[in-house]
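Removed from the display is one protein chain of the complex; every other protein chain stays in position.
For reference, chains read A, B and C in written order, and residue numbers begin at 1 within each chain.
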C-alpha cells in the first residue's frame, strides 16, 4: 500500500491528489475522500478566521500511525492525508483524507475511520476569531463518541 | 438542500464539482465524496475497455429519488451525482457522488448510502471487453447485501 | 398500446430495444406480459429463462407482480451494474 501524509500551510487540489493516488494503479475501483472546510460559524458565534497550531514531529507520526491502523484492517491500495496549519478563512480547505481500494466498502470505512481518529488523536488545535474575540475551539463529545463506533464494530 | 444529477459521456473534474457544491455555502464543514474508476480486471479476467448502457429518462429519475431519500434521513447541504455512460477505458472515472453537510458523520453516511442504492437501483449496465471477448457484468451479491446494512441501521 | 423496452444482455438476446404493441386483454401484470412475449418462442424465450429478471413500469423499478394497463411503458432488464 502506498501512503503519504503532509502537514502544510499551502492549499491542496482534490483532483490532483486523487489522480496521484490512483496513477498507474488500475486495480483501484474506488476512491473515497473527505475534505474538511472552515465554517463561518461555530457554537453560535460567527467565525471571521482561524489559526491552526500543531505539534511538529508528533503530528506526522500520529497521522502515519492512524493510516497504518486503517491499512491493517481494510484492503487498501493508497492513502493520502493532508492537514493544513496556520491562518485560514471560512470556506478554505483544512484537511483531506483520500483512500483508494479495489472496492468501495473498504474505501468508505477506512476514510471515515482515519478522519475519526485524526479528530481525537492528531495534535492540532484551532483558535477562532469570532465577534466575541479569539477563542480556542473546545473538543466535541461527539468526536469521542465517533471512536466508540469503531471500537464496537471492529473491536479496536 | 441543493442537488444536481447528471448522466453524461463527458469526464468530470472532482475539485471543480466539490467547489461548485460548496460555493457560497460557508456553513458546510464537511464534504464526503466517492469516485468509481474502471478497473483493468474483473472476476479473474483482464478488462480492455467497457461500455455503459443506461435507460434514458428513468436514470435521472432513479438518481433523484435516491438523493431525496438520503436528504430525508441526514442533514445535508448539497449533493452532486454524475454517472458517465458510453465507452470507457481502465483508469477512467465512471461515477461521482459528493455530499456536503455541516458535520462529517452525515456527509459520510449519505455518500455511502447513495452509492449503495445507485449500485442496485439505478438503471446502468456495464459490458466489458476482456481477453475472452465481450461480456455483460454480473450483479454482485455483495451489492445487494450492502443495502441490508441501511435497512438494519435505519429501518428503511 | 403499450411500449416495451429491453436493455443490456436481454436487449441483445431478443434482438430489439423497444416495441409497441396492443395490450392483450388477458395480460394485466408484468409477469403476464413476460410470459406472453416469451410465448412467441425462439429468441423470445430469453425472457422466460433470464435469471433475476428485473422490470420497471413507467420508469419505476417494480416487482413482476405489478399490474399494468394500456399506455404504460414497461421495461425488462437484468440486475443493474452501474457505479
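Brief remarks on what is shown
We take it that a residue touches a chain if its C-beta (ideal position, glycine included) is under 8 Å from a C-beta of that chain, and two chains touch if they have at least 3 such contacts.
Since this is a predicted model, take the numbers as computed values, not measurements.
Counted over the whole complex, the shown chains touched by the missing one are A. The chain that is not drawn here is touched, among residues A:23, A:48, A:68 or A:139, by A:139.
Annotation: of A:53, A:75 or A:132, A:53 touches the absent chain (contact as defined above).
In the full complex, the hidden chain is touched by chain A at residues 36, 52-55, 57-58, 61-62, 83, 94-95, 115, 118-127, 136-139.
Rule of thumb we're sticking to: only the chains that are shown with their structure count from here on.
Counting steps between touching chains, the shortest path from chain A to chain C takes 2.
Here B is the chain whose Cα centre lies closest to the centre of all protein Cα atoms. Between the CA-based centres of chain B and chain C the separation comes to 26 Å, rounded to the whole angstrom.
Shared interface positions of chain A, defined as residues touching 2 or more other chains, are 104. The multi-chain contact residues of chain C, meaning those touching 2 or more other chains, are 83.
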